[in-house]
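The complex appears here without one of its protein chains, the remainder shown in place.
Right after this comes chain A.
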Amino acid sequence: MTQTRQAADAIANDGRGKFPKHKLEELRGRGYVMFCVLLLIVIIFSIVYFIASRGLTPFASQGVSVGEMIGGLKWSPEADTPRFGALPFLFGSFATSLLAAIIAAPLGICAAIFMTEMMPKVGKNILQPAIELLAGVPSVVYGFVGLSVIVPFLRDVFPGQGVGILAGGIVLSVMILPTITTVATDALRSLPAGLKEGSYALGATRWQTISRLVIPTTLPSLMTGIVLGIARAFGEALAVQMVIGNAPHIPHSLTQSAATLTSIITLSMGNTTSGSLHNNALWSLALILLIMTFLFVFVVRLLERRVKHA
């Protein structure tokens, strides 16, 4: 420690004549930041390259067509004539994440309104830490709670085995609640105070102010929170895998066994040997997930642009 400091001082002292100390610091700091950024870029590109190179192999050299993968209904990778239709998983992924957003968005936005507009003190001291705590719970715990509480409950109330999109959506809605609430709270807090005061000055009630002014003004930011929540739900694997049932078919009801892209990847990845067609097809599913995530990021960017224009 002291050695580092001495060395640093020595370099600084040596160069004092022609090279001022603050310039050296500037250079060092810049070098460090540049190194980190470069490393980050290399890592990101390696990940994309790795997933793409594995995920494209089934299409490029193993005779699977893109159309079959995206539009096919039958997934039987270990059969004598393997089939790789991933449409049921795409359906399952979208259905569970949208359902989770439908459940979590009103809860999260109401919580945010409560914390910023109605009782900021209670919100800041109790509700917000409590909701943020939800983000720290490991997903296997959510999965197990879902399996032990939600699935038996759904099985008793609805026909079917309890597993399925409804169970997955409920588990995911709790998991994405912190994302939606945090983004919504930040958006509501950043609203200029003058706007609300103006509304009150015109004689509007608190409810009128919230419903006609606060929500419409912050809507793009609220939407950003919801899209981020959907993106998180889309990529979640373990908790969903435990409660959704994982049958590779499009279900006819919300309480019938279904599967998502992530649940199929986590189920089968370890049991297949790398380089086999089945394994590569799983990488193709991962590639689809990656592309979907890109799309979600793109949507968030678009929404952010709208915020700036507004």
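Rule of thumb we're sticking to: a residue touches a chain if its C-beta (ideal position, glycine included) is under 8 Å from a C-beta of that chain, and two chains touch if they have at least 3 such contacts; residues count from 1.
Keep this in mind: contacts and distances are computed from a predicted model.
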Complex member absent from the view - protein name from UniProt, among "Lipid-transfer protein", "Proteasome accessory factor PafA2 family protein", "NADH:ubiquinone oxidoreductase subunit M" or "Phosphate-binding protein": "Phosphate-binding protein"
Contact with the hidden chain (one of A:124, A:189 or A:249): A:249
Where the missing chain touches chain A, by residue: 1, 4-5, 8, 25-26, 28-29, 32, 75-79, 147-148, 151-152, 155, 160-163, 241-242, 245-249, 251, 256-257, 259, 266-276, 278-279
